[in-house]
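With one protein chain removed, the remaining protein chains of the complex are shown where they sit.
After this line comes subunit A, so read on.
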Amino acid sequence: MGESAETADNSYVIRPNFQHKFKPAAVKERIHQVLKEELASKEYDPEQVPALTRALSETIKDKLKEMGYDRYKLVVQVVIGEQRGEGVKMAARCFWDADTDSYAQDIYMNDSLFCVAAAFGCFYY
């Protein structure tokens, strides 16, 4: 039993081995890099922010795919809001297999906006 490089062949792997597991710390680091890069100079602009949020979630998803989680289904959620001193609370709960699935999140703030990015990875059996 072993993993095959071709997608058409059988793969009898039903649990990720340790090397291949979704690592929250590594993913958080990656997300942090992306957010810092993209948002360093940006200000909250109601016209541009929708496109920016979408682009950011696509970028993070692509970067995660590059990290080599090929048996994982990924969900990336990005929230960008204007900094106006109001209160915001975000919570998430998941119904999954705690052995194989995990999530990572990161928050970035500057003077005019705040951004929360959460990435969830679910193993596909």
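Remarks
One rule holds in what follows: contacts are C-beta pairs under 8 Å (C-beta built on N, C-alpha and C of every residue); 3 or more make two chains touch, one makes a residue touch a chain; residues count from 1.
Criterion: contacts and distances are computed from a predicted model.
One chain of the assembly is not displayed; among "Palmitoyltransferase", "Dynein light chain Tctex-type 1-like", "Calcium and integrin binding family member 3" or "Neuromodulin", its UniProt protein name is "Dynein light chain Tctex-type 1-like".
Touch with the chain that is not drawn comes from one residue among A:34, A:80 or A:104, which is A:80.
On the side of subunit A, touch with the chain left out of the figure occurs at residues 7-8, 10-14, 44, 46, 49-50, 52-54, 56-58, 60-61, 64-65, 72-97, 101, 103, 118, 120, 122, 124-125.
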